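Shown here: the complex without one of its protein chains, the others still in place.
This part shows chain A:
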Amino acid sequence: MTLNLCVLTPNRMIWDSEVKEIILSTNSGQIGVLPNHAPIATAVDIGLLRIRRNGQWLTVALMGGFARISNNEITILGNDAEISTDIDPQEAKQTLEIAEANLSRAEGKRQAIESNLALRRARTRVEAVNVISY
């Protein structure tokens, strides 16, 4: 019994295949999903999505969204998603530094919200590249 995982972003489908297990970062913590999970709908936080397939773990940097799990079908709608192998480590680090600089320069509530979001996203991308796969 395998799970079918579908990761969608506004401009294309990032992932559509069968998986054994996933670990999802939600607003209320990380949840692991195995086959025959109870149906739930949850908001997804900006963080890593780890996928186990054929005994190997893959990492996807997910920029927030929504996930629905029912009947062994997982549908994740993300604002943006990048598979860790598609991320360039140097570029991710640079983006993180720029985001940190922007946050320290932010004035006002609005800029603070924006730069916070950008920082979290950049951090997730760097984490996705650095994660050890076991």
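Basically, contacts are C-beta pairs under 8 Å (C-beta built on N, C-alpha and C of every residue); 3 or more make two chains touch, one makes a residue touch a chain; residues count from 1.
Methods note: contacts and distances are computed from a predicted model.
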Q: Given the choices "Gem-associated protein 7", "F-ATPase gamma subunit", "D-2-hydroxyglutarate dehydrogenase, mitochondrial" or "Trafficking protein particle complex subunit", state the protein name listed in UniProt for the chain not shown.
A: "F-ATPase gamma subunit"
Q.
Touch as defined at the start, partner being the missing chain; which of A:11, A:36 or A:54 qualifies?
A. A:11
Q) Residue-wise, where is chain A in contact with the chain that is not depicted? A) 6, 8-13, 26-28, 31, 38-44, 63-66, 68, 70-71, 75, 77-80, 109-111, 113-114, 117-118
